[in-house]
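There's a structure below that I have some questions on.
As you look at this complex, bear in mind that one protein chain is not there, while each of the others sits in place.
Labels run A, B and C following the written order; every chain starts at residue 1.
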Amino acid sequence: MTVKLTEYFQDAKQQFLVVAGPCSIESREQLLDTAKVVADSGATLLRGGIYKLRTSPDSFQGLGEDAYLLVKEAKEQLGLPFIAEITDPRQIPLFQDYVDVIQVGSRNMYNYALLKELSELDLPVVLKRGFSATLDEWIKAADYLRSGGNDKVILCERGIRGFDNKTRNVLDLASVSYLKKYSDHIVMVDPSHATGDSNLVADMAKAAIFAGADGIMVEIHPNPEQALSDGPQALTFQAYEKLMQEIKTLLPYVQKELVRS
Amino acid sequence: MTVKLTEYFQDAKQQFLVVAGPCSIESREQLLDTAKVVADSGATLLRGGIYKLRTSPDSFQGLGEDAYLLVKEAKEQLGLPFIAEITDPRQIPLFQDYVDVIQVGSRNMYNYALLKELSELDLPVVLKRGFSATLDEWIKAADYLRSGGNDKVILCERGIRGFDNKTRNVLDLASVSYLKKYSDHIVMVDPSHATGDSNLVADMAKAAIFAGADGIMVEIHPNPEQALSDGPQALTFQAYEKLMQEIKTLLPYVQKELVRS
Amino acid sequence: MTVKLTEYFQDAKQQFLVVAGPCSIESREQLLDTAKVVADSGATLLRGGIYKLRTSPDSFQGLGEDAYLLVKEAKEQLGLPFIAEITDPRQIPLFQDYVDVIQVGSRNMYNYALLKELSELDLPVVLKRGFSATLDEWIKAADYLRSGGNDKVILCERGIRGFDNKTRNVLDLASVSYLKKYSDHIVMVDPSHATGDSNLVADMAKAAIFAGADGIMVEIHPNPEQALSDGPQALTFQAYEKLMQEIKTLLPYVQKELVRS
Partner (left out) sequence: MTVKLTEYFQDAKQQFLVVAGPCSIESREQLLDTAKVVADSGATLLRGGIYKLRTSPDSFQGLGEDAYLLVKEAKEQLGLPFIAEITDPRQIPLFQDYVDVIQVGSRNMYNYALLKELSELDLPVVLKRGFSATLDEWIKAADYLRSGGNDKVILCERGIRGFDNKTRNVLDLASVSYLKKYSDHIVMVDPSHATGDSNLVADMAKAAIFAGADGIMVEIHPNPEQALSDGPQALTFQAYEKLMQEIKTLLPYVQKELVRS
């Protein structure tokens, strides 16, 4: 029932991690329905936003503490480990109780006070690339995460800021190839935030596999049009299941297999 | 002896704020020597880094708590209010005791947990623009700072990330003009971080005045070549004093006068 | 009656060039009315688009050859030299007959075939910076212009591509300061294309003076709302005349004077 992340960190080169779930946890039904699809698909980790970092203080900020018990229920019911984004170092105790992998979002990649504290924990941390972070800044932010002894760091490319508005960000897949050739980092890709467009997510997920990625993180929703945040980039369950089939077909061509919890 | 920032916030349109000091507080002598030059020049606020956010965990991170007593001494000796960058919400109590204006750096512009807490305080906050923050994101981050009632917010343009490496960042002076025309925000400019080149700082400071800025923030150092951080962009005392003379000559052309503490 | 551009090139450090006129030449009345305002204001050069490079082939492409006689009439009537943008090397013979200064637009900064041909001429050339040209690429493009012996090259900063859409481009005034400190180039600024917003043009023109610019180029129109191209960035005659007054007031502070034809 615990994720075999230990093995993942020992041998990421042969393994591929799929993280899926809603952008925000919105309700018990939404989380449990989604979690079931994620578990059935063979993914590794369930994701779901507890505290949301939204550009405007007037936007939906996540359920906050009300979400923890829903997370607990989903984990128990479906046997899936859970990843959520931390937004304040004072959330660490609750995260240690309820969360299996901690995500640091793009907005906090430079929040070195937070990174230093996470470096003292024994939990894996996914570090998203800042909106316009250079590879050097990103790697050095990972050094902050490792500075206290935490050696379970995963980098996640999620698109950088560009000059066009046709896609939400510019997915920099060459950065993944670069990191795999020139560093020892495990690297995931988030095609949902990168493109902001559910029509492009599957193409980018598959491209990520061949760019060298060790995993992907995708947003799915029972009804994307009614999502409280980031609906346009969420896959329907059906589109997600089709993508998972394709991923399973393609992984042998990069000599990798899916990590299961 | 307290800064007349109250009046500044009441009538910023007619006033101009100069913030000067070292990037990092390095020693008692460095801070006091610099503070004397800043006070003698007629500037408004002394700046100095207590905790430094450095890209690498191996770079000089600031004196930390050892700096507070030096700040206290400088303030008492020279009658200058002090601004420093906060890097963790748990620094708030000490900042309330020793610091007159709080700066939120570019790396923390999206750290909404921090912004929300600062919004509860009665201290003015300078909010630097994120490395690639849109004007909308920057204004909304200021909304977080105002959300708890704090109405003493100053935006500070400090250059955005660009594709060339001839200057450290791209100083976006049109953003200053835009904010003055289309919002009610007070806007400063930091030509030191924007250019990263002390040869360009004075030109950009003067240009900022005509772009509509309500103030500037510049880094100075008794010996830039030996600075522990950001030496290439620090003005010598002599260059700084020359710039202050020019600023005093130019302010009447924009119907502004220097705010004195 | 001919422009004293010879003297300008000999001693640009003490002189300041103002280029003004419509984005496109639209009609005889529009050009002559505008030319009169430009002449009366004491500007150096009249500008006006003959061939327009428009993103879409369906947009207004300029009057083309019909414009030459209008240019001739305006020059004779008002004694103003004329600058226009060249878009094809085969326009050179007509340009030699009718035009005093040739402009190479941003879209052609990398059109080295064109630059090499212009380098053989005795006419001054204004080389606009490409949308995302590095300073090095821009300077090297100027080297192409100089490669055949033409030593009357003026660089013109017109904003670089950015990630925000609040301004049309990002005016990089530090590039002007950089070029003045580290190269021997004459540098102008085009605040109209840089901002795309007539409310910001005057601020940026004045800021450019203090950034070290040797001149500015602004778009004006008798009725900006009815302009066939780029209306939102065109100054009204009244706003332009106010700006010219301000420029005349400020030039002594940078020890420069306006070049008159």
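Throughout what follows, a contact is a pair of C-beta atoms (placed from the backbone, for glycine too) under 8 Å apart; a residue touches a chain by one contact, two chains touch by 3 or more.
A quick note: this is a predicted structure, and the numbers were derived from the prediction, not measured.
Student: Check each of A:Ile83, A:Val126, A:Leu171 or A:Val259 against the chain that is not shown and name the one that touches it.
Tutor: Missing-chain contact among the listed residues: A:Leu171.
Student: So which of B:Lys75, B:Arg107, B:Arg161 or B:Lys206 would be touching the chain we can't see?
Tutor: From the options B:Lys75, B:Arg107, B:Arg161 or B:Lys206, the contact with the absent chain belongs to B:Arg161.
Student: Tell me which residue among C:Ser24, C:Ser41, C:Asn108 or C:Asn150 touches the hidden chain in the full complex.
Tutor: Checking the options C:Ser24, C:Ser41, C:Asn108 or C:Asn150, the one contacting the hidden chain is C:Asn108.
Student: Which residue, C:Phe60, C:Phe131, C:Tyr182 or C:Tyr253, contacts the hidden chain when the whole complex is considered?
Tutor: C:Phe131
Student: From the list C:Pro57, C:Pro93, C:Gly149 or C:Pro252, which touches the chain that is not on show?
Tutor: Of all options in C:Pro57, C:Pro93, C:Gly149 or C:Pro252, contact with the hidden chain holds for C:Pro57.
Student: Hey, which chain A residues sit against the chain that's not shown?
Tutor: The missing chain touches chain A at positions 132, 134-136, 160, 162-164, 166-167, 170-178, 180-181, 194-195, 197, 199-200, 203-204, 206-212, 249-250, 253.
Student: Provide the residue numbers of chain C that touch the chain removed from this figure.
Tutor: Those residues of chain C that touch the unshown chain are 53-58, 87-89, 106-108, 110-113, 116, 130-133, 136-137, 140-141, 143-144, 147, 161.
Student: Mind pulling the chain B residues that touch the left-out chain?
Tutor: Considering the whole complex, chain B reaches the absent chain at 161-163, 165.
Assume only the chains that are shown with their structure count from here on.
Student: Tell me, please, which two chains come out on top when C-beta pairs in contact are counted per chain pair.
Tutor: The chain pair sharing the largest number of C-beta contacts is B-C.
Student: Taking each chain's centre as the mean position of its Cα atoms, how many Å separate chain A from chain B?
Tutor: Each chain's C-alpha centroid was found; their separation is 35 Å.
Student: Counting only residues that touch at least 2 other chains, which ones in chain A make the list?
Tutor: 161
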